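Shown here: the complex without one of its protein chains, the others still in place.
To keep things simple, chains are lettered A, B and C as they appear, and every chain counts its residues starting from 1.
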Amino acid sequence: MSGKSLKLAIIGGGSSYTPELIEGVIKRADRLPVREIHLVDVEHGQEKLDIILALSQRMVEKAGVDIAIKASLDRKAAIKDADFVMTQFRVGGLQARANDERIPLKYDVIGQETTGPGGFAKALRTIPVILDICKDIEALAPNAWMLNFTNPAGLVTEAVNKHTNVKTIGLCNVPVSMKMMISEMMDCQPDELSLECAGLNHLLWAHRAWLNGEDITAQVLEKVGDGANYSMKNIHEEPWDPAFLRALQAIPCPYHRYFYQTDAMLAEEKETAAHGGTRAEQVMVTEKSLFELYKDVNLKDKPEELEQRGGAYYSDASLNLVDAIYNNQNSLHVVNVPNNGAIPSLPDDAVIECTSVVGSWGAKPISFGKLSPAVIGLIQQVKAYEILTVEAAVYGDYDKSLMALTNNPLVPDITRAKAILDDILKTNYDYLPQFSAQG
Amino acid sequence: MSGKSLKLAIIGGGSSYTPELIEGVIKRADRLPVREIHLVDVEHGQEKLDIILALSQRMVEKAGVDIAIKASLDRKAAIKDADFVMTQFRVGGLQARANDERIPLKYDVIGQETTGPGGFAKALRTIPVILDICKDIEALAPNAWMLNFTNPAGLVTEAVNKHTNVKTIGLCNVPVSMKMMISEMMDCQPDELSLECAGLNHLLWAHRAWLNGEDITAQVLEKVGDGANYSMKNIHEEPWDPAFLRALQAIPCPYHRYFYQTDAMLAEEKETAAHGGTRAEQVMVTEKSLFELYKDVNLKDKPEELEQRGGAYYSDASLNLVDAIYNNQNSLHVVNVPNNGAIPSLPDDAVIECTSVVGSWGAKPISFGKLSPAVIGLIQQVKAYEILTVEAAVYGDYDKSLMALTNNPLVPDITRAKAILDDILKTNYDYLPQFSAQG
Amino acid sequence: MSGKSLKLAIIGGGSSYTPELIEGVIKRADRLPVREIHLVDVEHGQEKLDIILALSQRMVEKAGVDIAIKASLDRKAAIKDADFVMTQFRVGGLQARANDERIPLKYDVIGQETTGPGGFAKALRTIPVILDICKDIEALAPNAWMLNFTNPAGLVTEAVNKHTNVKTIGLCNVPVSMKMMISEMMDCQPDELSLECAGLNHLLWAHRAWLNGEDITAQVLEKVGDGANYSMKNIHEEPWDPAFLRALQAIPCPYHRYFYQTDAMLAEEKETAAHGGTRAEQVMVTEKSLFELYKDVNLKDKPEELEQRGGAYYSDASLNLVDAIYNNQNSLHVVNVPNNGAIPSLPDDAVIECTSVVGSWGAKPISFGKLSPAVIGLIQQVKAYEILTVEAAVYGDYDKSLMALTNNPLVPDITRAKAILDDILKTNYDYLPQFSAQG
Partner (left out) sequence: MSGKSLKLAIIGGGSSYTPELIEGVIKRADRLPVREIHLVDVEHGQEKLDIILALSQRMVEKAGVDIAIKASLDRKAAIKDADFVMTQFRVGGLQARANDERIPLKYDVIGQETTGPGGFAKALRTIPVILDICKDIEALAPNAWMLNFTNPAGLVTEAVNKHTNVKTIGLCNVPVSMKMMISEMMDCQPDELSLECAGLNHLLWAHRAWLNGEDITAQVLEKVGDGANYSMKNIHEEPWDPAFLRALQAIPCPYHRYFYQTDAMLAEEKETAAHGGTRAEQVMVTEKSLFELYKDVNLKDKPEELEQRGGAYYSDASLNLVDAIYNNQNSLHVVNVPNNGAIPSLPDDAVIECTSVVGSWGAKPISFGKLSPAVIGLIQQVKAYEILTVEAAVYGDYDKSLMALTNNPLVPDITRAKAILDDILKTNYDYLPQFSAQG
């Protein structure tokens, strides 16, 4: 690929995150000859798209780089001949996310954007749309790489891998955040640190951490247990029990709090929902003020306030991937890829999140060997949920939906699974045509 | 083996179930030339053992069969040269079981003899004792088959397989009960029915049911959903949701209610514990009256009241196994055996419960192929719990114990896991020397 | 299935083996209510078919059983509503087999009906025809079981399993012959003997032999090494090296001589081909005299001379299968079935030959656990050859053909592989339309 100039298509271009991506492209002008960025969004997002377009153009102009920024509602035009298609859209907007957070809480179950029933609902809404986008890519840009940041990233990537021919890598900012926080704890450069990461999206462990050829896993766990900073903007920072971490012998990701500290996280969610609003409801406020800022014609840089939004390192994570592919770096990234034996007891076509080598051949997972019984059961249980969810979302299948929620470890039993499912299907009726089509 | 006369050793011979075994041996006198039955128990059970010995001798005498019944506290004498060693003991007696049932309830968690934290506690107490018994078998009866009915049967059998050279098969009355109930539903003879059973002990599904070469799984599920009798004496018969069964596409075992209908089962357990007593506490009453009956010198048969006790088909299940091995029948039995690939994503040395061919070569599981995602995740999650529990029990390892409970799907989070674990270790202190030895 | 009367369709009904099948059906009249047997053959075989029909009718009449024997060239009529379809045809007749035997010899390579390049050629001719037959079964008798004896039985069964919906079991007389010979050596009843058989068709080992619960594998190997009768009519009885058998620790099948004693077997084949004729050429003579015998209107039984033909136990092997399925016996048979994990390192849809439980649900392989490195490599190598051969045969693919022969352990290198392949394709041109269609 090296040598040719690049076109990026950004699906969901009206997102408040876009300026971060634009900034990332500008920063890498010497490594990545991007000549065109085409932002595309749905009709409902026209106003935001216009704001983002104008800001992006001001940013590019100030930087003095030769990049044409375009914006339109014409997805096909955006995708045509793109080299990279970046997907960061949200079907149903933040209101749908707020529903995802609130519905499970009614049943005393974790309500969260990407895990538990909330993530399930989001998958049902999102997967049909992404498959539709992939049809355009297959027709108009068959050699393009789709870098998917749309959540739930693992489920969406698995659906794309199983049901389309699009070359895709799923991406999340959790692994890079883990690496940054751990290197801060260990007072080392991120590059000096090597993490054996393997699991599923938002269910990722660093099974071993290495520094200078030394296994430092136990030291990291001790620091996390002692209260070292180890969370992310959008997750309540419930402290970890040191005895548990010592027994686990692997470094959990911040999202593991939902699985391991369910009681405390549920209590906190219910408290927040009652006062102040769920995470989506808080973000609505942040978003509003962000777009007010973005409108300012004097703003020609990514504003600092964007960092409050929660997507730390998203831009770096994604543009480092573009760099690795374009320049055939064969560097290590923790991404969502088909398993292919890397986690031996999962199917080959199951998408996992794993330390992978990324170059012009795409992303290839590393085999670290069998995972310990302390973690493998949860991975397998959640993967069963994911396999069923992808089938439910693609075929609009009620039975698979029920079995998916039954298998989700955050849903305590089938009575609640069914009640939550029925609530989700009713509330999201407009976004789930695949279910109505079933009769 | 065919042709030689047989000696049976029954560890836990003072159990109220023993008369059923004696009756079973008498019934099969023409197929199984049993010449000696040696009942053995611990000092604390001397009184019961005496009662059982006397009753057994009266039964044998009445039947006119030539079987010497012995009873002693000398385990080595019982095991020496035995052909079959049957284990049905209970470390800590019914009081320990009552604790297993009540401790988890304090934390709003299912309290049950064999599943959840109750089964975990029982495994911690039982596994060191069974390994000790196996040392005697290795030394004194190396060719004997140990038929283990001691619960949690899957965990105990896995411990024996991994840590001893004893030939063993784990046994449970759930599969035979499922077969009897399903053939009743379908109005057919049990022999006409073929069930593809695979899972773990007390977590067993019939993945497909066949009658006359026809797959009748859906019909069975409909009948179960319509309320056909489908439970066991010791499990509250919570009705099954027909929509769930249809989606599951496999016939769950009665114990699955704890996993799938957790809320209702927990509510019922709490209600029962508050009024009338837990299952163990009820059994204490039954046991007492059973032994009163047994004392009657005019009683020369297994009394009907024993059936209230809950172990339906235990005698048939175990003696049919003896028959299959002794007479090389190569008949089908659902037993606990090392996996050896029968459930592809589990380790080879994991013990599973599976339809198996049993003959003089022992029990060999049948491969039915990959299990559906609707069930495999739960099996893998529970197997992870089991692997960790066996290690915890053998080595007295606190960290493995905590990870075991963390992986048990009936335990909602690590805070409760730890609280329950500490309670179990404290309450069972006298029965868990392997933990104190750790320092 | 039990209770209903049966129709058998026999494809290749004009075979000299048919009287043995008829005899088998007559013998089992009390267990199998066969009411109709429809023999079908191709136009070229009309004369033989007429002879067989007449003989069969005389046999049935003499036995006084109520079975209608029909014969026709109308395959669809034969298959319609059949309960069992038995396939024993030979595409190209014995002349094609003689070619299969002679072509490889030209290149100093084993020339044999079912293994090596000869078996490969036979697979190319046979698989398209069997898939065609399966289309008729799918349309006209979708519930029928196809019992396939057509060689190469493993390859043909794999093709049917991968490319059709027909319920099928592949069958061979080698395993039953092994059992008979070993029980003769051990002076026991066949039923007392249990063999852990697993491998591929004509590449089958008994990994362990059991008698009365004792592992007698070493004793059997010693007897085979000492020269006990251990061969079959159609295989030259090259003696086995006792040291080799002891090292192998598994009982090979008679066909293993081609793989393990290649030099001696090749020398013998070349000698025989030069004087007396190849096996096919010898059979042509036997066949001719058999049909002369069959014509005799006074002949009303299977003549003893048929046993010289080489298919010992074929009738028993196949009708015992019919019995096991019809009467849901769940008895053990060594048959060709999809692997489904029984041999862990082979694909699930690879057809293996394995001790299996056969009942109304069909045949389910038993898991004996991992096979030893002494045998697993050869199985995997030959299975790779088989997978490629099925693809080559179905799609008429030259490249897959070349890779298939390259992977066959009897073909020393690619230069000879290619020369033999080109010779096979040219010689069999009329029987390989799938290859001409490619170009």
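Note that a residue touches a chain if its C-beta (ideal position, glycine included) is under 8 Å from a C-beta of that chain, and two chains touch if they have at least 3 such contacts.
What you see is a predicted model, and the numbers here were worked out from it, not measured in a lab.
The absent chain, not drawn in this view, touches the displayed chains A, C throughout the complex. Among C:Arg31, C:Arg246 or C:Lys288, only C:Arg246 touches the chain left out of the display. Those residues of chain A that touch the chain absent from the view are 1-3, 143, 191-192, 194, 196, 208, 210-213, 325, 328, 330-332, 338-344, 348, 357, 359-361, 364-370. For chain C, the residues touching the absent chain in the complete assembly are 241, 243-244, 246-249, 259-264, 345-346, 373-374, 376-378, 380-385, 387-388, 398-400, 402-403, 406-407, 409, 412-416, 418.
We take it that only the chains that are shown with their structure count from here on.
Taking chain B out of the picture, touching joins the other chains into A | C. Taking each chain's centre as the mean of its CA atoms, A is the chain most distant from chain C. Mean C-alpha position of chain A lies 55 Å from that of chain C.
In chain A, there is no position where the chain touches two or more neighbouring chains simultaneously.
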